[in-house]
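The structure under discussion appears below in the form of structure tokens.
Here the complex is missing a single protein chain, while all its other protein chains stay put.
What follows is subunit A.
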Amino acid sequence: MKNVEQLLREVPAALPEPDLDPAAIRVRARRSRHRSALVVSAACTVLVAAVIVGALQLGDRTPTILRGTMDPSTSQLPTGSPSDESPALPVIVVEEPASVQIRMQARIEGVLEVSDDGCVGIQDVIGSFSLAAFPTGTTIGLEGDALVVTFPSGTGVPVGTQVVGGGGWYNDRAFAETLLPDDLPETCRSLPLVQFYLED
């Protein structure tokens, strides 16, 4: 008679080999990414509708701006950093003053991250990555080994940091396109675009 520890070690090890096809898994990963983008898009649509309805109901009420906070110790995801082979810094999208008509008021929460294609954005709690549009004057640079996004207020936020700030997703792709720099990688261009700022 096997003891419990033997059962735990031997029974799973004797299971038939699973049918794991790397190609099928890669397809699944890509579909999952696409689904996440659709979910974000649908959520944005609802959010934008709610904002519009709210604005109509509240008239000229002064908007409140969420205070940005950060806590590097809570970062849960692997952080991106430039490799030795590619010294170029990741691409950061900064909104030009003339193009920004409003500061959206949603609470944006996630991890400041660099996408596989080298674009800076926000990875939200459900794992969806959105390209970030930062306020005019935001810069990115290396501080020691850390990749740091510096906001116009002077606050530096290392990539990999859990951040909470204000902003909102640009649901109108045509308008979003006008905010994107010409040299942005095509793969980044197709990502959802989120306005993100910390309080000045």
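Here is the rule we use: a contact is a pair of C-beta atoms (placed from the backbone, for glycine too) under 8 Å apart; a residue touches a chain by one contact, two chains touch by 3 or more; residues count from 1.
One rule holds in what follows: contacts and distances are computed from a predicted model.
Choosing from "NADH-quinone oxidoreductase subunit N", "Carbon monoxide dehydrogenase", "Sigma-70 family RNA polymerase sigma factor" or "Branched-chain amino acid ABC transporter permease", the protein name stored in UniProt for the chain missing from the display reads "Sigma-70 family RNA polymerase sigma factor". When the missing chain is restored to the complex, the residue among A:Asp116, A:Glu143 or A:Glu177 that touches it is A:Asp116.
Listed by residue number, the positions of subunit A touching the unshown chain are 1-2, 4-5, 7-20, 22, 24-26, 28-29, 32-33, 77-81, 83, 113-114, 116, 127.
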